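All protein chains of the complex are present and in place, except for one that has been dropped.
Moving on, here comes chain A:
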């Protein structure tokens, strides 16, 4: 749409709906807005900077000996696990941020503009891919610093980072949905942690799933977080695009297919 003429509202061609290319450009514009916000309040970066630094070293030394006998052989297991966990934590912040944003008044204007309803939700999520990227890169860096030698080489690690970013974007839809449902930022934080913990710990992030009781193991095996972490291990440690990578992408697609429409529907009703 371009400029209307105030005098002749009937002579302008109104678009019946938002085209896909417009949707994408609106999403990118809103992603730009989110990056400007990020630059101005850098504390939103803590969870993807400080946390990977501390957690990676801490987990490796605390659990390493107990689970794999020594730290060195635990690193190929734990580093991809930690990436999965850190990215998931970063997704929680995506939802909480959205809630704060929704309450700020500017969303009233987004809602009244003739833009795709998904754009105000997807825009910040695209910007947050930057945060997942930082988290993944930092975790690998710390891992390598304490002795991790990824068998997949540079390409494998790069592939794993790419997958982590895509997975982060997909899983963030879960928390975007809770961001829309929750009454306020604290509420959203509360529900999100409640969802995040089982997703993290009922997964293969830190321990092999076969020691879990049957029902929990069953969940852990289809948990998209497990699927992603398995794929991250295959990529980083073996440098192979295995079937696990395919399953991870399927898992992510299922999450998006469920939570994106739910979120947009919820947003439209607000």
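Here is the rule we go by: contacts are C-beta pairs under 8 Å (C-beta built on N, C-alpha and C of every residue); 3 or more make two chains touch, one makes a residue touch a chain; residues count from 1.
Just so we're on the same page, contacts and distances are computed from a predicted model.
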Exercise. Can you pick, from "Oxidoreductase", "Lactate utilization protein B", "ATP-binding cassette domain-containing protein" or "Energy-coupling factor transporter transmembrane protein EcfT", the UniProt protein name of the chain not displayed?
Worked result: "ATP-binding cassette domain-containing protein"
For this session: Kindly state which of the options A:113, A:194 or A:257 is in contact with the chain not pictured.
Result: A:113
Exercise. Out of A:22, A:217 or A:240, which touches the unshown chain?
Worked result: A:22
Exercise. Taking the full complex into account, what residues of chain A touch the chain not shown?
Worked result: 1-10, 12, 14-18, 22, 25-26, 29-30, 32-33, 36-37, 40-41, 104-115, 119, 269
